[in-house]
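All protein chains but one are shown in place.
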Amino acid sequence: MPSTITLPTKPPALKAESKQLDFYYGEFKALKGISMPVFENKVTALIGPSGCGKSTYLRCFNRMHDLYPGHRYDGQIYLHPDEVDVLDRHVDPIEVRMRISMVFQKPNPFPKSIYENVAYGLRVRGEKSRSYIDDKVEAALKGAALWNEAKDRLDDLAVAMSGGQQQRLCIARALATDPEIILFDEPTSALDPIATGSIEELIGEIKQKVTVLIVTHNMQQAARVSDYTAYMYLGELIEFGETREIFMKPKRKETEDYITGRFG
Amino acid sequence: MPSTITLPTKPPALKAESKQLDFYYGEFKALKGISMPVFENKVTALIGPSGCGKSTYLRCFNRMHDLYPGHRYDGQIYLHPDEVDVLDRHVDPIEVRMRISMVFQKPNPFPKSIYENVAYGLRVRGEKSRSYIDDKVEAALKGAALWNEAKDRLDDLAVAMSGGQQQRLCIARALATDPEIILFDEPTSALDPIATGSIEELIGEIKQKVTVLIVTHNMQQAARVSDYTAYMYLGELIEFGETREIFMKPKRKETEDYITGRFG
Amino acid sequence: MANDTSLKRDRSAQELRAIIRRHKRWDILFGLLGLLALSIGILTLAALFVDMAVAGIPRLSAEFFTEFPSRRASQAGILSAWVGSALVMAVTALVAVPLGIAGAVYLEEYARKNWFTDVIEINITNLAGVPSIIYGLLALGLFVYTFGLGQSILTAGLTLALLILPIVITTTREALRSIPQHVREAAYACGASQWQVVSHHLVPYGTPGILTGVIIGLSRAIGETAPIITIGALTFIAFLPPVPFQGEPPAGMFDWLFSPFTVMPIQIFNWTSRPDPAFHQNAAAASFVLVFMTLGMNALAIWLRYRLRKNIKW
Amino acid sequence: MPSRAGVAGSTGAAKLAEYAQAKARRRRREKMIEAVLLLAACVSVFTTVGIVYILVKESLVFFAQVPLWTFLTDRQWTPLFSDAHFGIMVLMSGTLTSSAVALSIAIPLGTAIAIYLSEFAGHKTRETLKPLLEMLSGVPTIIYGYFALLFVTPLIQIIYPELPGFNVLSAGIVMGIMIIPYVSSLSEDAMRAVPMSLREGSYAMGATRYQTAVKVVVPAAMSGIASAYILGISRAVGETMILAVAAGMQPNLTFNPLEPAATITSYIVQVALGDLPHGSIGYQTIFAAGLSLMLLTLCFNLGGHWLRRRFREAY
Partner (left out) sequence: QVVKIDGSSTVFPITEGIAEDFQKAKKNAIKVTVGISGTGGGFKKFCRGETDISNASRPILKKEMEDCKAAGIEYFELPVAFDALTVVTNPKNSFLKQMTVEELKKVWEPAAQGKVTRWNQVNPAWPDAPIKLFGAGSDSGTFDYFTEAINGKSKASRGDYTASEDDNVLVQGVSQDVNAIGYFGYAYYAENQARLKAVAVADKGGKPAVLPSEQTVLNGSYQPLSRPIFIYVAVKAMAKPEVKEFVEYYMKETPRIAKEVKYVPLPAKAYSINLEHLAKGKKGTVFGGEAEVGVTIDALLAREAKL
């Protein structure tokens, strides 16, 4: 936790915000009226006990739920500055996903070469120029602190790497297309502590360029990496605020109970 | 955490203990010389960062690793009072498993009726008497706090129950054969907070009758349910002691770092 | 009951061991049973193989593969038959593989669950069980007469393609289903469209399974006799289909598709029904070749699957 | 690539303009591809429609002359004799008897093999034996026919000398062996698909391999195993050449496998190979017979579908 607390002189710019967001898995209402801002170039952490809807909320941002029948949104998620409503039926989810990347809980590189993994987002965008892709791949791998380890084995299969490397590769893949937001769903929960450390460090760096939304079940991690924290419980947003506020003096009793480990 | 601390007047009886236990997944050494006692009618929690070997250690107790080729034990686990070495090549793993039950991370009821799930262990033991089995099933379901919910639907398929109920059913299944030890491998990590609460409560009750060994990644849970805690890291046992000792004044720096969330 | 319980507990140590021993006897018994069942299958295969080998191998020579059929058993060969089989298989594969994969992709990735996909699904399982001879009747009515394709390589290839389509579809679906969901999610999250996900990921990663299905299908097709008899493959044919590129490029290219032909099973069938026993030896030799072809295809499938799987891990 | 770099670095709004253009094109392409794929999936439906059309068309002519009731109840099948009888029961009895023999071989053996391979055998054994076994289904059936006639029948005659040279028994046995891989491979796949956690649950209770296999794995995989059985049944009912060669083609209304018999399929291939003038009533019988066969397999498959629904894997 940062030892010196500097209050922001002016509030950061809004990158996205959800408004009265409900979500249904068939009959089951997994999110209940979540309204929450996401600030530009900041890391926002979502915490809460297992099953509270963190992943569900996160996956609304890139319309991942569209892949499954019977999943239903209700409400809006606005993306700024152009104020597109991500959840609008007329907005193409593919377009949304091109602007908002995601990194998953389990590293999930494609069973292709390291190079192709990173280049994938560009290929999907119809990018053909080899030299342009080369540059982007290099930049992304550097951004994910993987360049030194990977530069001599770009053609090796990605699955041959260690778990931590794989996860960094997935981050590189997400970075390569210059997304506006990157979503992380418990990106370190399958990793050992050392790999976890390097990923956390990485998140601290990439937020210079992108906005980060991260789900974690590890409160210490939230405290370490995030600028803002949202505490969810049973599908509801209980409290949202600056991370040090939430951890030092939570306004709600439930948040405090959870953070001090009295339950969860 | 308990608010009043009562020091035990005399140390509890030893139920089992591992001696210089090494374990190998093929070439990979996952456990390194673990020596640790397990006390009778107490709950012992195993904590540590992901991948440190908690599950591996737990699964040595009922020789679960025997199911997979290339897994190798080295060392002993003595079961008291008869001092059988569980890992002894000449000891039949089936006999061991009849004395030591297990509850898994994901509820895994068999695709049978609720009744048959609980009766399974008895049937496996060649039990034929219907009335005896009836009694045992009832007792086990009561012990797992499931009797009220299940008594009218004993013939329904177990998979139709909710996750929490399924997990309690798995506990009932483990209880039905009066095991000496029950192993829990993160029994609540797939459950919601309410179900988690009821399982934790249950563990507190069943320890009257059996010895419990539980793996958890949730330190608060360890603190809530266990009498003793072992902290493992990278296949080694870093510290073992009474739970409140470990949480209040850990002897080792590593333990303290982990418990206070400085890493992991 | 408390009494009873403690009673049971008391007897545990010794009696439990006895019970375990008794149960373990079942283990051994059942293991033996499984082995026995397996060996029945494998022994039958071996018996068949040896049987054919003993009868057929003396007839196997280079000429056997390069000679046309003849009324003299010692001069008869399988040239037109194996060339015919190979060409028919080529057509079958070229039709069944894309159709099968496309159909499977649709059902597995695109189709919404409704009555229509249900119908397609039941229909496919049902087709898998339709006797091959009925495909022959279909082909006779449809390809030979309605489309006027005649008794050609094309007709036979199309017929067998329809015959193995359910196999290809089912195995392809199986292969697609075994690709973990997280791969799809990862690709979608990169902004891929559905078709991109399918063509960049699912089909390539499913290839080992798809290939297996295709080869199993083809090895079934290559041995099919009944439908080919029904559409009327020829029995005596002492020339080969025209070589493509021989005539004028666009016109001459596909002449072979409409050429008359014969295939291995027909040749075997014809030889076995000859009065002269010397032909039966020919039939055995041809059967041996045919079984060897199927074995070869299966071996290829296993090898390919192994090779390709090595590069695909989740 | 300055322009691209510009796009890459520009704001979301500028990118959107580019995306919007691509979007329309992509949407159209995606729609078209979906339509093509749908068409491919429908080929199977067209096939069925074609089959049904052809069978029904010719059968209608047939049933105009032979009342359906006679077709179903007559106890003789001699459509090509001057004294013609059209009792499909006779062929049905042959089909059902031969299938029953085949299945009484294929189902127990196939299941035992599946359990053995999935639960008892090591990885290596499985990977070598399974494909080897699958070759059984790759052998052309006509070869099996002669194998049954010239190898199996004499073998059984050693034990049971009264057995006629042509009989349903040996044809059925060979057919059963041929079908084993259909049953065993699919069942084994279904058992493999049962999650390890269920097995662990069972072993953790002190169960033996046998108990785990029979009490937990098999019930859990029941729907997959049922499909395997159904496919096996379909194969048995539809098998042609083995029966045409080895079962004697004798239209007997009998369920005794020790006798020769004719089946629907062997009858069809007999006529397809034969001398009959096309367009004659005799020729149309093969379509009526084919239709009966189709309906029979349809019944089994619908039954199987229902069973699968019932026993959906629930792990």
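Letters are used for the chains, namely A, B, C and D, taken in the order the chains are written, and counting of residues starts over at 1 for each.
The criterion applied here is as follows: a residue touches a chain if its C-beta (ideal position, glycine included) is under 8 Å from a C-beta of that chain, and two chains touch if they have at least 3 such contacts.
Small disclaimer: the values here were computed from a predicted structure and weren't measured.
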The chain left out here touches which displayed chains? C, D
Decide which residue listed in D:44, D:95, D:252 or D:265 touches the omitted chain of the complex. D:252
Among D:76, D:104, D:125 or D:197, contact with the omitted chain is made only by D:76
Considering the complete complex, identify which of C:85, C:272 or C:298 is in touch with the unshown chain. C:272
Residues in subunit D touching the chain absent from view: 76-83, 149-150, 154, 164-166, 244-245, 248-252, 260, 262, 270-280, 282-283
Missing-chain contacts on subunit C, rising order, are 68-71, 150-151, 232-239, 260, 270, 272-277, 280
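In the analysis below, only the chains that are shown with their structure count from here on.
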Between C-D and A-D, the pair joined by more C-beta contacts: C-D
Please report how many Å separate the Cα centroid of subunit C from that of subunit D, as a whole number. 13
Centre-to-centre distance between subunit B and subunit A (centres being mean Cα positions), rounded to whole Å: 34
Rounded Å distance, subunit B centre to subunit D centre (Cα mean): 47
Using the touch rule from the top of the page, what residues of subunit D touch 2 or more other chains? 26, 206, 208, 211
Specify, in ascending order, the residues of subunit C that touch 2 or more different other chains. 20, 23-24, 193
By the document's touch definition, which label belongs to this structure's chain graph: line, ring, star, complete, or other? complete
Contact residues on subunit B for subunit A in the complex? 49-51, 189-193, 196-197, 218-220, 223, 260-264
Going by the contact rule at the top, pick out the subunit B residues touching subunit C in the complex. 92, 94-95, 98, 124-127, 132, 135-136, 178
In their shared complex, at which residues does subunit D touch subunit C? 26, 29-30, 33-34, 36-38, 40-45, 47-48, 50-51, 54-55, 108-110, 112-113, 115-117, 120-121, 129, 131-144, 146-147, 151, 174, 177, 180-181, 184, 189, 206, 208-211, 213, 227, 230-231, 233-235, 237-241, 265, 268-269, 272-273, 286-287, 290, 293-294, 297-298, 300-302, 304-305
